[in-house]
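With one protein chain withheld, the remaining protein chains of the complex are depicted in position.
The block that comes next holds chain A.
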């Protein structure tokens, strides 16, 4: 690690006063320290936000919930309200990392964790995300963990978070505190930038912005919710493909089909055209296959990740079959009852 200064922030004002382009917030530290050890990230100062009061609570907000930025992944996954009313989020969290890591990883840090593209991690290789303008070594390289949607000529890195896919399907918003003390909210689509010409710019946040919370809207009830993750080993591995779904069926027709995807895109992915194809229709495997085809119509594959196209189509069809009652639900598919 390169030498750095350490500042333990006492409150949000104190923290934002120390934030600039050469400093970094440290929350759980499970992603940042990993990258600092490899000198992929070399901040001159760390601003520790862990002792700031009030960021570690889950509280009601309207009909939804406000999840503080420091709530650990374990606590969020285990929260009784999340398990009952937003099971897709519990499932996404529990599918990520390990028990030890989830105890330390925070809600804010999980959203802003960086890609697992092996070339981003290897400082001897070119990478436009790490060193703008050096090129992309992933193209023509090992691309098993890379994206096929939302990619650009300059970068094919995938967003690695499971939690963010669960948040994305639920329509969560991120609460951000600006340096002037004002607050603003962004959907995840507004938070995450597409790589384009500048894959090093991953979000629309300024260096002195602080994520203070994630807001979940009212639960979708009744609904069937599902998170399915496909990976190289049964646990403790990043997603090759993941599918999150919140589905409602009434009178034999699909009335809601919110879908989000992980492992395949530069940011947690949602495709309104695919959802629109399903709503109003009678559930059938043919319909689900057609939706999968539509999802990957604009995909750009590499020889090492073309397998993700059939994999995500099949995973989507399997998830939708369970969520609409065409097949028996398996572990990972949960019912949300009417809210009392």
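Heads up, the rule we're going with is that contacts are C-beta pairs under 8 Å (C-beta built on N, C-alpha and C of every residue); 3 or more make two chains touch, one makes a residue touch a chain; residues count from 1.
Here is the rule we use: contacts and distances are computed from a predicted model.
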Of the options "Xanthine dehydrogenase YagT iron-sulfur-binding subunit", "Anti-sigma F factor antagonist", "Nitric oxide reductase NorQ protein" or "Transport permease protein", which is the UniProt protein name for the chain that has been left out of view? "Xanthine dehydrogenase YagT iron-sulfur-binding subunit"
Of A:17, A:78, A:196 or A:304, which residue touches the hidden chain? A:78
Where the unshown chain meets chain A, residue by residue: 1-6, 8, 26, 28-30, 33-34, 37, 44, 46, 48, 50, 74, 77-78, 83-84, 87, 90-91, 94-95, 97-101, 103-104, 234-236, 331, 334
